[in-house]
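One protein chain omitted, others in place.
Just so it is clear, A and B label the chains in written order, and each chain counts residues from 1 on its own.
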Amino acid sequence: DGVAVLPAPQNLSVQSTNMKHVLTWSPVTVPEEIVHYSVEYQGEYESLYTSHIWIPSIWCSPTQRPECDITEDITATVSYSLRVRATLGSLTSAWSTLKHRFNQNSTILTPPGMEITMDGFHLLIKLEDLGPHFEFFVSYWRREPGAKEHIKVVRPGVLPVYLETVEPGAAYCVKARTFVKAIGRHSAFSPTECVKVQGEALPL
Amino acid sequence: QEFQFGPCRVEGVVLQKLWQAFWAMKDIVQAQDNIMSVRLLRKEVLQNVSETESCHLIRALLRFYVNTVFKNYHDKAVEFGILKPFSTLANNFFVLVSKLQASQEKMFSTRKSARRRFLLFYQAFKQLDREAAVTKAFGEMDILLSWMEKFYQL
Partner (left out) sequence: VPCVSGDLPKPTNVAFISINMKNILQWNPPEGLQGMEVSYTVQYFIYGQKKWLNKSECRNISRTYCDLSAETSDYEHQYYAKVKAMWGTNCSKWAETGRFYPFLETQIGPPEVALTTDEKSISIVLTAPKKWKKNPEESSISMQQIYSNLKYNVSIYNTKSNRTWSQCVTNHTLVFSWLEPGTLYCVLVESFVPGPPRLTHPSERQCVSTLEDQTTALEVK
């Protein structure tokens, strides 16, 4: 191992929103030099069964920026240890390890972006693509007293998804929230959006 | 999305992730298994398993995989450069084992028949050279995952 004259990165922390996890740390600065960093991780399995083995992060071994997208490294709902070290040529710092292990079940879930459109008399919804972890619970109803609320589970896709065949002259409202299977949690609902259907209301 | 092995319910494991991880290393892993005449997870082990039996059986199999197969295959995973998919499977199996552990009190009388099935697997494993047996068991995870998929509620 190189002599550890390079200071170890400090202030490691993870920001996680909608199952996108980013590890950040304070940069190690050496005037007129480019410092590189390497990130490694251990899941609970490794910590218990092969504690001497650390796995290099897929995107940040090495990297120049004082942050690392570890989303693809975290592939189970267990707690992960993360560590970073700095390198400059042959100089290598000590490892700096995240104080508290990270578990993806702590991610912040935000209401999904959605776009409600019509194609003729068909109510369609296009949902923000948040990645394969996500499903969407879409709730929709006709805006009239005593209207029944319908729920549809929508999986991520490229195309708008068909919700309902609607009647001319009526108004329909929609809201959605995300559900993440891996951690069994859902977001808050998005703001409700309503649309008015073209045409004359049907005679009763 | 959860596993329902008879009385035992397990959330928090996305089967699609396990498939992706195994598929990423299937050819490498199975190519190392030269004993084509032996299949550890034979039909007699996994076919016609009753609901109540399934929890006993999956607990025994997953515990064996975590404590023996993964543990002894780890160095090969480093050697073949498949540590990442290996880690995905190991940590998710670890989650399954710990959550199945918690649902122990719902065990029913089908422990004996599940035990017999597991022993069919284990005896075949013991008859092979240790390293060959671990490599074979690791390569048969597609058979195990296929069976587990039958208990996965979408």
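Just so we're on the same page, contacts are C-beta pairs under 8 Å (C-beta built on N, C-alpha and C of every residue); 3 or more make two chains touch, one makes a residue touch a chain.
Please read all numbers here as calculations on a predicted model, not as lab measurements.
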| Among the options A:Gly120, A:Pro145 or A:Pro191, which residue touches the chain absent from this view? | A:Gly120
| said: Can you say which of B:Gln16, B:Ser50 or B:Gln123 touches the chain missing from this structure? | reply: B:Gln16
| said: For review purposes, identify every residue of chain A that touches the missing chain, sorted by number. | reply: 117, 119-122, 124, 155, 157, 159-162, 165-167
| field | Where the unshown chain meets chain B, residue by residue | value | 15-16, 19-20, 22-23, 26-27, 30-31, 33, 36-39, 42-43, 139, 142-143, 146, 149, 152, 154
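FYI, only the chains that are shown with their structure count from here on.
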| field | CA centroid of chain A to CA centroid of chain B, Å | value | 29
| query | Considering the complex alone, what residue numbers of chain A touch chain B? | reply | 43-46, 48-50, 53, 55, 58, 73, 75-78, 105, 132-133, 181-184
| query | What residues on chain B touch chain A, complex-wise? | reply | 1, 11-14, 16-17, 21, 66, 70-71, 74, 78, 83-84, 87-88, 90-95
